[in-house]
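Of the protein chains in this complex, one is absent; all others appear in place.
After this line comes chain A, so read on.
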Amino acid sequence: MATIVSYTARPRRLMHAVLLAFAVLIGVGSYALVGLGRFDELPPNLLEYGIGAALLAVVLQVAVMWRAPYTDPVILPLVVLLNLLGMALIKSVHAANQIYGLRSSATAERQMLWAVLGVGLCVAVIVLLRDHRHLRRYTWISAVAGGVLLLLPLLPGIGDSRNGSRIWISIAGNSFQPAELAKIAFALFFAGYLVSRRDTLALAGPKVLGIHLPRWSDFGPILVAWGFAMAVLVFQTDLGTSLMFFGLFVVMLYVATDRLSWLVIGAVMFLPPAVFAATQMSHVRTRITCWLDPLSGANYGGCEQINQGLFGLANGGITGAGLGEGRPDVVPHAESDFIFTSFAEELGMVGAFALLLLYLLLVQRAIRAAVGISDGFGTLLAGGLGFAMALQVFVVVGGVTRVIPLTGLTLPFLAAGGSSLVCNWIIAGILVRLSDAARRPAARQVDGPGAAPAARTSPEVMA
């Protein structure tokens, strides 16, 4: 089951620093270019911005050198680059709105504040979480926390409905999307739960038509997860979040048990609600129409946003309009839900490919960490978080490029929005910790065939 990892573990701290510097340089440079493109002058706060970004990078570097020296040298530079590129784009959209006055959008300054908070939490995770296995203690607490967070927007008084989806809470004027935090909680819960049940889930149960079916008693938690996903779908009318949670669960289940039957069961279980949503919920129906045929005369008005996004993609072409030279302001939510089309408009297909590759690389590093790590909990957590990120990118980018119907998720690290950014920075912190564990020489034990790493290397008390 486990394979031999044949590389020499080295801290790679210098590489980490060089890549971070590179990311800051590109990120701050793109911010300067946006100013030149929109106003023909460098942004007045460029110096502060550059110093701020460099300072945060230094803090991250120090934290990594101090507490996670063996961490993958690519993860944090990727995250920093994505975050800085996102802020340049948010700045571009905001400036375009200022100049042309079609609508208003979030400022880059606000996003900077969130980024500072996010980096702070990331550093806190790296520094305070000495060993990821500690997290396993909180398996069931995470479950409860995740459930509460997910259902919070449904509470009258603090729940807030936008664009047909009830996925926000707003307390004292500050709004927050709790689903992002719930994602982390659920990933922790799934990892902890599955690692202790994987053998029974994998082996026990009747075999029907060559497929191992789970026992009824093992089915309970799965039904609960399914129930939550359905609740999100039906009461919050948010297909994207619901798809992500259920996808996350099913994939982690598959990784834990190596049973294809779980994927099949998961897919089958998600079909009825998807069909229900597509046929019964008008706002999902509109989105499916806009997915299939947004440009026809009859549908054009209702699919304005996705059409403007497509026009943006076309305007970008291969090489793009240039940073600060596009017109993303004609797309509603160009700085959040549609930041991918803004990015692709200004940086072209070349830039869009580069962006997708950045995400792919990040996901790959997460799965690499999952492979390298020696305990089942860590493997599941890293694999789950990596897959969740990939799925989120797919749902968002696929939504705006008409691979799948549009749903309301945001691009990790890139899109404007505090809750998403802060939570993704926490995930980045966890990934740093996980990859450090995966690459640390002491952890590089070679497992014999059939050995269960979780049983051997997790002295933690089962929650």
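Basically, a residue touches a chain if its C-beta (ideal position, glycine included) is under 8 Å from a C-beta of that chain, and two chains touch if they have at least 3 such contacts; residues count from 1.
Here, contacts and distances are computed from a predicted model.
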Revision key, fill the gap. Should one name the undisplayed chain from "Nucleoside ABC transporter membrane protein", "Heme ABC exporter ATP-binding protein CcmA", "Regulator of Ras-like GTPase activity (Roadblock/LC7/MglB family)" or "Cell division protein FtsI" using UniProt, the answer is "Cell division protein FtsI"
Exercise for review: Among A:Asn45, A:Ser175, A:Thr200 or A:Asn307, single out the residue that touches the unshown chain.
Suggested key: A:Asn307
**Study point:** Hidden-chain contact residue, picked from the options A:Val18, A:Ile51, A:Ile99 or A:Ala267
**Key:** A:Ile99
Study note, to complete from the structure: Given A:Leu201, A:Ala225, A:Ala352 or A:Ala428, the residue that touches the chain left out of view is A:Ala352
Point to revise | Contacts of chain A with the absent chain, listed as residue ranges | key: 1-3, 36, 40, 99-102, 251, 254-256, 258, 295, 300, 307-308, 310-318, 327, 330, 344, 348-349, 352-353, 356, 359-360, 363-364, 367, 370-371, 376, 379-380, 383, 386-387, 390-391, 393-394, 397-398, 401-403
